[in-house]
Structures are given as structure tokens and as C-alpha cells.
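Every protein chain except one is present and positioned as in the full complex.
Showing chain A:
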Amino acid sequence: MKKFKGFAITAMLTGVLAVATACGSDTTKEKSTSGTGDTAAKLSGEVIIDGSSTVYPIMEAVTEEYGTVQPDVRVSVGLSGTGGGFKKFIAGETDLSNASRPVKDEEKAELDKNGIEFTELPLAYDGITVVVNPQNDFVDHLTVDELKALWIDNGKTKMWSDIRPEWPKEEIKFYSPGTDSGTHDYFNEVILQDAPMVANATLSGDPNILVQGVTGDKNAIGYFGYAYYAENKDKLKDVSIDNGNGPVEPTHETIGGDYKPLSRTVYTYVSNKAVADKEQVADYTKFAIENAGKMAEEVGYISLPEADYKKDLEKLAELTK
């Protein structure tokens, strides 16, 4: 019996001690960080970023590089999704909010209400790529209207033959990113004009699930960011999109150019107050703009024209004045 008691008490004491030491080091560390922040060149403090999972790889890469320049600045990047990120941005909890679509009017209104001024900074292009199974030999290109007819909800099961009569009379299987993703929002807006999407679409927040779904089903169609197509070219067939000027295939060259309307710009939104008040946020944002193009290319996105990054930098310079 004594052994048990000893054991129980040790277990409890260890727990209490662990908390106590953790709390104890709190105060000492606070002092040391503020001490190193005095020199102008070496910055410290926090930069809090959250938002789109599409933009996340770019910001991860930028942050990784930034760590070699300013190792004492503690940058954290979250991935709550574009909408989730804005919710935190509206609550004033983040300095930068990544978004794979422009800020919505409702979100703008809430930001206004909370007195949060912000600046939109385009970072890169992404091409939403429509894909089908490689065994699907009849779909080669789709017009925007056909794409709309495919994805819009009309309450009926859809056959390929409903789109073009010469196509087989087989049921189409739909694979789409989840409703909380900016990719879904963007597709819904530009293709469906915000009409509801087919109800029996398989929704997933993980694009790799969509890749697998389309790979495994002859009658599948899906869409997601270009990077996921580029990595799975052998397993998927991309669909060229005809926006009235002939079919255009999504490629590195056409995205941001002729590949319309599914080319999109991905952004980060920065809080003006954070840039003005926190030197490290201003410095990080500047670094992010300067390196976004290169990093975007490395992780599978397409960089903007040089001029656009210059514009971003000018906007930022306005804020720090």
C-alpha cells in the first residue's frame, strides 16, 4: 500500500512541478526577448498569419527563408481556410490573412465595423484545373456554358449525354473541394454565378482525395488547384476551357493570361495597423512580397508579372510612411 501512495504522490507532484516550472520560466524569458529587440537591424516579436490552405505553401516557403534573415522574429502560419482566416482577421487576432479569393463584401463590412483597415496584396496566380479520368476519351475541352451546365444543380442525375448528345449515356461523378475552401467559392462564383452546385458532388477539403476519386472513376470530373494537377499529370487528364476564344489548356504560360476565367490571383491581406505599429510585420511583409514570386514557383504556383510586385511594395511603403 505504501508503494502506491508514494507513486500517486510522485505522479501528482511531477504534474504540479511541470506547470510551476513552465510558469516560472515565463517571466525570465519575457525579459530576455525584449532585451534583444533594441538593435534596429535585428528584429524580434511575433508575426501571426492565418488563412487559406492554398496560399499556405507559399507562406511556409517565404517564412522558412525569412527565418534565415531574421531568426528572432517568431512567425506562425495557420491554415484555417480563407473564410476561417478572415474570421480571425476580423477579430483582430492576426496580422496577415491569406486568401485564395478576394475579400467578400460581408467580410469587408465586418472589418469596417471593427475598425480594421487592411491592404490587399496579390501574391501569385493559380489556375483552377478541371480534370477527368484518363480513360475518358471524349471530353477534350469544355465551354464555360457547358461547365456551368455540368456543375449546376437541376435536381436530376446528370449523364454525359446531357451535355453533348454524342457523349455516352453514363452518369457523371462530381468531385469538388469543400464549401469552406476559397477554391470552391471561386468556382461557384465565376462558373455557376453563385447558383447551387450539384448536390451529389463528393466534397473534400483535401485535394489529394479528389485526385484519387477522379483517378479511380471513369466517369468522374473534378477541379482543384493547378499544383495538384501538375504533380499527377500521369493519372489525370486536364480539360481545356473555351471562354469564347477557342479552348485554352491550363499551363504555366496560360495561367494568369489566356486561361480564363479559371485563373485566379491568390492574396494576402495585411492589417494596416500591424504594419504601422510592428516593425517586424512591416519587414516580414516586405520580404514576403519580394520573394513571393520565386517561392510561388517553387511550390507549384505561377508568379505575377514583376510590375505587380512593385505595386505591392508601393502600397506597403505608403503604410509605413
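The rule is short, and it goes like this: contacts are C-beta pairs under 8 Å (C-beta built on N, C-alpha and C of every residue); 3 or more make two chains touch, one makes a residue touch a chain; residues count from 1.
Here is the rule we go by: contacts and distances are computed from a predicted model.
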item: Absent chain [UniProt protein name; select from "NADH-quinone oxidoreductase subunit M", "Phenylacetate-CoA oxygenase, PaaH subunit", "Putative sulfur oxidation protein SoxZ" or "Phosphate transport system permease protein PstA"]; value: "Phosphate transport system permease protein PstA"
item: Which residue of A:E146, A:E231 or A:E249 touches the chain not shown here; value: A:E231
item: Touch criterion as defined above, residue of A:L43, A:A61 or A:I241 at the omitted chain; value: A:A61
item: Touching residue (missing chain; options A:L43, A:V77, A:I255 or A:A288); value: A:V77
item: Residues belonging to chain A that touch the chain removed from view; value: 1, 3-5, 7-8, 11-12, 15-16, 18-19, 22-23, 25-26, 29-30, 46, 48-50, 53, 56-57, 59-61, 63-64, 67, 74-80, 88, 91, 93, 205-208, 225, 227-228, 230-232, 295, 298-300
